[in-house]
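Missing here is one protein chain; the remaining ones are kept as they sit in the complex.
Coming up: subunit A.
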Amino acid sequence: MVEQTAAVGTLSQQQFTCEAASLVEKAKALGEPWTLVEAADQPAYLKRLVSVRSAVRPATDELPVSDGVVDVEEEPNDGATLHSDPLSEITLEVHAIYSKTWQCPVLYFSAWSANTGTPVSLDGLKNAVRDGLPDLDLTARTAYHMPFIAQQDHPVLGTPFYSIHPCETAMLMAEMLSNTDAADGRYLLLWLSLVGTIFHPIALVHSSYFN
């Protein structure tokens, strides 16, 4: 019998499920909104929503109509409405989904205007994330095999998401695991802190998760 050994830098479905459950437990204790989304006949995946303050107001959320057409009669001004100046926010939704093909987790994400649900483009997201996504110069990006982003249908939801292609994941994880003490059972955490760098300075997991 040939003994099946997992390739270095990969993760089994079972390990993924196990580590995902313990990550959710930890997140709960830390008050962070990681959840495990489970549906019948579908693989479970990790999900987190992040609110990102946007410096740019979404351009499209007003109805471009000539004045007067959509007027309501002026509402009675009772003075009891607080005039607040709400922040313009973007909701970033991040999923970690296990890929059987690549034997590793894959990061899916999507972003939209928190008010209207209008999707935000990659560049829009980049502008909204304070400090911007890391603007490594392209040479460095190529040399270091930075992950690249594609648009794909979500394997469970079937709607378009951005995803980070997993073709380099095992290679990067093998290197990361070999350089980490006590890496046992922390594949998912290490991977999230790695791929999460594309949202810097937003952290998908922080140091408390490793305690």
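As a working rule, contacts are C-beta pairs under 8 Å (C-beta built on N, C-alpha and C of every residue); 3 or more make two chains touch, one makes a residue touch a chain; residues count from 1.
Everything that follows uses one rule, which is that contacts and distances are computed from a predicted model.
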{"item": "Undepicted complex member, UniProt protein name, chosen from \"Signal recognition particle receptor subunit beta\", \"Molybdopterin synthase sulfur carrier subunit\", \"Ubiquitin-like modifier-activating enzyme ATG7\" or \"Ribosomal protein L1\"", "value": "\"Ubiquitin-like modifier-activating enzyme ATG7\""}
{"item": "Residue among A:Gln13, A:Gln151, A:Ser178 or A:Ser208 that touches the chain left out of view", "value": "A:Gln151"}
{"item": "Of A:Gln13, A:Asn115 or A:Ser208, the residue in touch with the unshown chain", "value": "A:Asn115"}
{"item": "Touch criterion as defined above, residue of A:Asp41, A:Asp85 or A:Asp181 at the omitted chain", "value": "A:Asp85"}
{"item": "Contact set of subunit A toward the excluded chain (per top definition)", "value": "31, 33, 51, 57-58, 60-65, 69-73, 75-76, 78-89, 91, 110, 112-119, 121, 137-139, 141-142, 145-146, 148-151, 159-160"}
